[in-house]
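Only one protein chain is missing; all other protein chains are in place.
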């Protein structure tokens, strides 16, 4: 089963709410399905105009590679040219830092990804995790 | 003044609600700001995965050219090579058919665009107009 | 449920077998998952080198738009600039002719697409349909 639009809305709302509770800067949040296609997105008032592309890039790389943002960052730091090449084959659509999280169902299958941007990458990831867990799914950050 | 996230959410909800009342296929709706950047998006359950790109293309062309989808279609039918050239300079991101609507405030200024896809282009435009009017703004379809 | 690699292999083998029975030119066959990502591909000996891109384009457009090749061709013939614009937003990856078929499961959900190229578009579609039906799934051609 994929992620329903209702679940996507709830994840986004919970991510934004967590950001406000933590006192973060305005966040932007995207939910992608298991094929990496956009299901829902919201950009908070005050966020910079280009935030869709960053949120999308975090989530898209997670889905395409089956690796969350933290694992992508580790690979990029160990072998920068590899992640550069990966970005080539994916048309420059990969942003390999925390804030991109894999969404798994109870059986462990990847059913989508959530991408958050706006504050530090680590804070983005904390808010993302809270968003995913708000619908009872599992976040791999 | 731009469009707030609250207004964007209300416009999307009203567009989807209108689609359901009209018995349309599942819709996808994007709201862009006055600079053509994504503010919010939702894809209804059952819509094809590529619908973000189509919705975005309708709204993006509207903003970039200052022409709603109907006017873009008229131009494309009169002078297909012109719209082809336009798509060249905008990186292929323009989808010149109804369903892309300009959002104007009370003073007539363009403050964003809404793009809808999923049913026929004409039905998409009707739903889009209802969405914009739900927040008291003016839709140029 | 998606398409398993075993099912993809069987669909490709049945498509190629049908082509041989019909006396068609060498065929190339791709299977995409519900997100439009390549699951399996084979190009018969004697086929031209560029056949992956054609097969992929037929299947990819079917998935992204939720429309099989025949419906895409009808739209392209009615409104060529629209399909041109669609190709822009999808990076030129859409080949809107028969031979791209949607794969539906018993409940009617799209679970992938199969793309065939090598002979006439109509013959490609016949072979594609036989391929999909070989695993008990439903082809929308």
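The chains carry the letters A, B and C, assigned in the order they are written, with residues numbered from 1 in each.
Definition applied: a contact is a pair of C-beta atoms (placed from the backbone, for glycine too) under 8 Å apart; a residue touches a chain by one contact, two chains touch by 3 or more.
Quantities reported herein were computed from a predicted structural model and do not represent experimental measurements.
Colleague: I'd like the shown chains that the missing chain touches, ordered by label.
Modeller: Missing chain, whole complex, touching shown chains: A, C.
Colleague: Give the residue, chosen from C:44, C:105 or C:133, that touches the chain omitted from the document.
Modeller: C:44
Colleague: Just name the one of A:35, A:57, A:100 or A:115 that touches the chain not displayed here.
Modeller: Per the contact definition at the top, the residue touching the missing chain is A:35.
Colleague: Using the touch definition up top, pick the residue from A:27, A:40 or A:63 that touches the left-out chain.
Modeller: The one listed residue touching the chain not shown is A:63.
Colleague: At which residues does chain C meet the chain that is not included here?
Modeller: 4-5, 8-9, 33, 35, 37-45, 49-50, 52
Colleague: Could you pull out which residues of chain A are in touch with the chain that's been left out?
Modeller: 34-36, 63-67, 79-82, 84-92, 110
Note that only the chains that are shown with their structure count from here on.
Colleague: Going only through chains that touch each other, what is the minimum step count from chain A to chain C?
Modeller: The least step count works out to 1.
Colleague: Give me the superposition rotation angle from chain B to chain C, based on Cα atoms, as a multiple of 5 degrees.
Modeller: 85
Colleague: Can you check whether chain A and chain B touch via the same residue numbers (shared by over half) or via different ones?
Modeller: Same: most residue numbers at the chain A-chain B interface appear in both copies.
Colleague: Roughly how many whole angstrom separate the Cα centroids of chain A and chain C?
Modeller: That gives a centre separation of 31 Å.
Colleague: In whole angstrom, how far does the Cα centroid of chain B sit from the Cα centroid of chain C?
Modeller: That pair's centroid distance is 30 Å.
Colleague: For chain A, write out the residues touching at least two other chains, lowest number first.
Modeller: 33, 35, 37
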